[in-house]
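Structure record follows, encoded as structure tokens.
All protein chains but one are shown in place.
The block that comes next holds subunit A.
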Amino acid sequence: MAEPLLQLRGLKKSFGALLATDNVSLTLRPGEIHALIGPNGAGKTTLIHQIAGTLQPDEGELRFAGQDITSLHMADRVQLGLARTFQVSSVLPEFSALRNVMLAVQARQGTSFRFFADVRRDARLTDAAAECLARAGLDGRAAVPAAELSHGERRRLEIAIALATGPRALLLDEPMAGLGPEGSKDLVVLLNALRSEVPMLLVEHDMDAVFALADRISVLVYGRVIATGTADEIRRHPEVRAAYLGDDA
């Protein structure tokens, strides 16, 4: 079996008396899509925050590409190749879609402390950004300010930005949130096309999307992972059915 790219070991996080992350251990292997599901309030977003670096775990260890990243700043994790998208789209509203992506490209190229070069005339920057936009299906919307993009387009822009950071793994926090059935289907196609290129840890409520995409699924309930397995194993798992999927799944 391939060495895991991302490894969580015994992660714990509590807010007062609430244990939001209870001894979570997970892995993300090269080439896989690993979905994280669980009912509302199970602690999925808290877990994503700890992996991305917006929250510090109280206990446990995070390893990425063979390196301990537990206490690394969010920006430094991204520099190592651990990119994320947000549950609520987080873009630069005044910048055009293209310039949103260009910022990620310049971060990867390490040119953010250049004071005199003109980003608009830097073909290495604009071309790489345009390519990422095109992959996310936004090539026609490059010049539109992010504030004027539709909700669905902003979800795609998030993915284009994440791709532009040159990721070795993607954390996707409910990428389908707020999309209609059509939008969800399109996004499944997009993520499916990326699977060979970059492994993903996918937090998602949309079960159709999860079962269509995930190689493995972990189920989080009250901060604990109660099961990890393939889609079929999860569908059959009695505890999962009781806690989450209900009897009709």
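Convention: a residue touches a chain if its C-beta (ideal position, glycine included) is under 8 Å from a C-beta of that chain, and two chains touch if they have at least 3 such contacts; residues count from 1.
The definition used in the following text is that contacts and distances are computed from a predicted model.
Undergrad: The hidden chain: which UniProt name fits, "Branched-chain amino acid ABC transporter permease", "Cytochrome c oxidase subunit 1", "EIIBCA-Man" or "Heme exporter protein B"?
TA: Answer from the record: the omitted chain is "Branched-chain amino acid ABC transporter permease".
Undergrad: Give the residue, chosen from A:5, A:69, A:103 or A:136, that touches the chain omitted from the document.
TA: Considering all chains, including the one not shown, the answer is A:103.
Undergrad: Given the contact definition stated above, which residue among A:25, A:87 or A:111 touches the chain not shown here?
TA: The missing chain is touched by A:111.
Undergrad: For the chain that's not shown, point to the residue among A:3, A:68, A:94 or A:127 touching it.
TA: A:94
Undergrad: Since one chain isn't shown, list which residues of subunit A touch it in the complete complex.
TA: Output for subunit A: 52, 54, 73-76, 78-79, 83-84, 86, 90-96, 99, 102-104, 106-108, 111-120, 122, 125, 143, 145, 161, 164-165.
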